[in-house]
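Have a look at this one before I ask anything.
A single protein chain has been omitted; all remaining protein chains appear in their positions.
For reference, chains read A, B and C in written order, and residue numbers begin at 1 within each chain.
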Amino acid sequence: MLVLECPCCGITAEETEFHAGGEAHLKRFGPESSNEDFENYMFMRQNPKGVHLERWRHNNGCGKWFHAARCTMTLEVFGTYSAQTYEPPKEICDIISAKRPGWLRGAFS
Amino acid sequence: MFNLISALDKATDNSGIAKIEEIGLQGMITLRGDLSKAAVKNATTSATGVKIPAQGQANHNGASGICWMSTDELLVLCPYDQVADTLVKMHTGLGKAHALAVDVSDARACLRVSGPYAREVMAKLAPVDLSPDAFKLGMFRRTRMAQVAAAFWMVDDTTFQIVCFRSNAQYVLDLLKVAAQNGSEVGFFK
Amino acid sequence: MKRYSAFAIAREAIRYHSGWERAWRAPEPKAKYDAIIIGAGGHGLATAYYLGKNFGITNVAIVEKGWLGGGNTGRNTTIIRSNYLQDPSAAIYEKSRSLYETMSQDLNYNVMFSPRGVIMLAQTQHEVRGYQRTAHANALQGVPTEWINPQRVKELCPIINLEGPRYPVLGGLWQARGGTARHDAVAWGYARACSDMGMDVIQQCEVTNIRREGGKVVGVDTTKGAIDCDKLGIVVAGHSGDLANMAGFRLPLESVALQALVSEPIKPAMDVVIMANTVHGYLSQSDKGEMVIGGGTDGYNNYTQRGSFHHVEETVRALNETFPMLSRLKMLRQWGGIVDVTGDRSPILSKTPVDGVFINCGWGTGGFKAIPGSGWAMAELMAKGSSPLTDAFGMERFIEGRFIDESVAAGVAH
Partner (left out) sequence: MSTRLATGGRLLNKSRVLSFSFNGTTLKGFEGDTLASALLANDQVLMGRSFKYHRPRGVVASGSEEPNGLVQMGEGGKFEPNQRVTTTELFEGLKAKSQNHWPSLEYDVGALNAKLSRFMPAGFYYKMFIHPRSFWKHVYEPIIRHAAGLGAAPKATDRDADTYEHFYAFCDVLVVGGGIAGLQAAKAAAASGAKVIVAEQTAHLGGRAVVDGGVIDGQSAEDFVTAITAELEAMDNVTIRTRMMGAGVYDHGYVLGYERLTDHAPEMAGPRHRLWRIRAAQTITATGAIERPLSFAGNDVPGVMLASAIRDYAVNYGVSSGDRTVVVTNNDDAYRTAIALKHAGLDVPAIIDARPAGDDSDLMAQAKALGIRIMMGHGISSVKGGKRVNGVEICAQAGEGAVLEEIACDAVAMSGGWSPVVHLWSHCGGKLTWDESQASFRPDPNRPPLGDKGQGFVSVAGAANGETTLNAILNDANVCGNAAAKTAGFKGKVAKAPIAQKTTERAMLPVWLMPQGAGYKLRSKAWLDYQNDVKVSDVQLAAQEGFTSVEHAKRYTTLGMATDQGKLSNINGLAILSDSLNQPIPQTGTTTFRPPYTPISMGSIGGEARGDVFQPIRRTPMYDWHEANGADWEPVGQWRRPYAYVQSGETVHEAVMRETKNTRENLGLLDASTLGKIIVKGPDAGKFLDMLYTNMMSSLKVGKCRYGLMCSENGFLIDDGVVARIDDETFLCHTTTGGAETIHGHMEEWLQTEWWDWNVYVANATEQYAQVAVVGPNARKALEVLGGMDVSADAFGFMEWQDGTLGGFDVRAYRISFSGELSYEIAVPASQGQAFWDALMAVGADLGVMPYGTECLHILRAEKGFIMIGDETDGTVIPQDLGLNWAISKKKTDFLGKRAQEREHMVNNERWKLVGLETVDGTTLPGGAYAVGEGTNANGQRVMIGRVTSSYHSPNLARGIAMGLVLHGPDRMGEIITFPGTDGKDYEARIVSAVFYDPEGEKPNV
């Protein structure tokens, strides 16, 4: 039963106030995009064992979407941040790197 | 003229460890806009005579008030029969500013839970720390009560005012009755 | 291998059971196998078993990083049914169900398949339409199912409350030959049979790398050394993403926690399996007497095998209303498993971009019932390069938009 802090309204609340929205920072591919790009955008997911950048909505609260950086192995939450970003902010990356040395965003061998 | 009916037509229940009542028609206006813009602030304050609350707060003056709903949303309270005028005032005040002000008085219901065990009754239903040192007068909290979304604040030390969707009013009333059943005092909040 | 029977037990009883041999050998890996299956869960073991039984391929190793059957095979609610809507699903699940019918005899191991019947409850008009549609489809798919009225539901399951809770019971989709089986026994039975065919079931052996040459697989590196192979089957459920990474391709998968719980055992009270999808409650009674309850999945990626308790609450309150007697029983134990869910919630049984590597994953919450059928089909795919049972389940369906969507309840409307 997770606890998350909504960066929009500042409330720290239990999971039941929130709705999980899957992987964050997906780039939308629309008309004119290649089959591969569209498939990746729609279906391919990092599903990492470890740091996951993901979307949440405070749906039983202020109603805002935000992003969270969370470990899928320990459920540790490194931080939450604005959904209006294309990249995780530096301070979040620094926290993650400090706790998970060698972490690379979306590292995919 | 026909009679206006609030969600529960002022139903009350006093059979348990707290008093539960639906308070009848309450004017409510949802305002969405850039809360940092002067036009948005002034439109709201001048229409209600109440200050813009800080994040997570609600300011009140009788039936009038302003509740902080979100980073770009306020819930404006006013007497039910003044909603139209208030909306006009707000629209005038907003002028050309990009904002949305809409009457939601009938879309919602207002209930009150009062008495020395009001905090405990609420704490059975909402996943929120309602101990006196954590939830104080002036605070405004949007959360869930059992299975529906709700928002509430305290109008005095022993009274909560709850706002929920009109269609869920009966459910919320029934929930509160169960939570306030006789013999269910917890004795946790000191 | 000594056969199991009542006589064998009597014989051993005389000599204080000193003569029982190991159910499966504990070999060290050989240098090379014709095929390696990664994952000694039900699906992996069944794949190996049918490679041997149907195609005579017995130079096979099944490598398992933990203990065989220790993943979702041993953590599910053991429900077996094949009353699916879409043709490809009905085909593979019915194949599976029919193999369960004879599994105990095939494996000479009592997996306690109990075709006690499964009811999918309809509690909204929307579900009524959905299940009547399924009944029509099943009739043409060779899957015996039947739409039954509330009175029949009550006859089959006397502890149900038709009038409540929030949703009255409007009827149900009845599959008389659906049921349950003893989950551990399925893994153990297959492992014993594979071992008996000369296959190596290698436990405590984690794959650390998948070796490729010129786009073709040549072997794997493991914590017990390097092993070569011509063909490789990846059958690791929640961990599929990791293994796919090693092989250099991606999957349309997310891993989430699925929870289940059991009550304390009571005397027989329920002879069928009930699935109430509107209220997310799945209930049956084990032979031990425990009420076995399946819950919902979390919305977030999770590898901890722990879920959030509110899902248990949602399930239990729904079942308390649907089966009022449950309210006075006690929850004995709750647990979680990691399930891998695809973009259309249907599994992937497919070739991969790497020649010789095949993948079987994405069973989500439906894995146990599919074990023998999945193994049968995967074996055919690995041996022959294609199988009518797997054709529709290829990875390419996501790029083509050719989904197999069983969750056709598009949400209530009007």
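Simple rule for what comes next: a residue touches a chain if its C-beta (ideal position, glycine included) is under 8 Å from a C-beta of that chain, and two chains touch if they have at least 3 such contacts.
Because the structure is a prediction, the values reported are computed rather than measured.
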Interface partners of the hidden chain - shown chains only, full complex considered: A, B, C
Option from C:200, C:254 or C:321 whose C-beta touches the chain left out: C:321
Contacting the left-out chain in the complete assembly, out of B:38, B:88, B:137 or B:178: B:178
Touching residue (missing chain; options C:29, C:42 or C:74): C:74
For chain B, residues in touch with the removed chain: 1-6, 25, 30, 32-33, 72, 98-100, 102-108, 120, 123-131, 134, 146-148, 165-171, 174-175, 178-179, 181-186, 188, 190
Residues from chain C at the interface with the omitted partner, ascending: 4-6, 8-10, 12-13, 16-17, 20-26, 67, 69-70, 74, 87-88, 90-91, 95, 101-102, 104-105, 108-110, 112-116, 123-126, 129-130, 132-137, 139-142, 146-147, 158-161, 164-167, 179, 182, 184-185, 188-189, 203, 263-269, 279, 287-289, 304, 306, 308-309, 312-313, 316-321, 323-335, 388-389, 391, 397, 399-403, 405, 407-414
For chain A, the residues touching the chain missing from this view: 1-3, 14, 21, 28-31, 33, 35, 38, 42, 55, 57, 59, 63-65, 71, 74-77, 83-84, 99
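Assume only the chains that are shown with their structure count from here on.
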Smallest count of steps, each to a touching chain, taking chain A to chain C: 1
Residues within chain B bordering two or more other chains: none
Contacts with two or more other chains, residues of chain A listed in rising order: 16
Chain C residues within the chain A interface of the complex: 241-242, 245-246, 248, 250-255, 298-304, 308-310, 342-343, 398-399
Contact footprint of chain A on chain B as seen in their complex: 55-56, 69-71, 73, 127-128, 141-144, 149
Contact set on chain A toward chain B in their complex: 8-11, 13-14, 16-17, 59-64
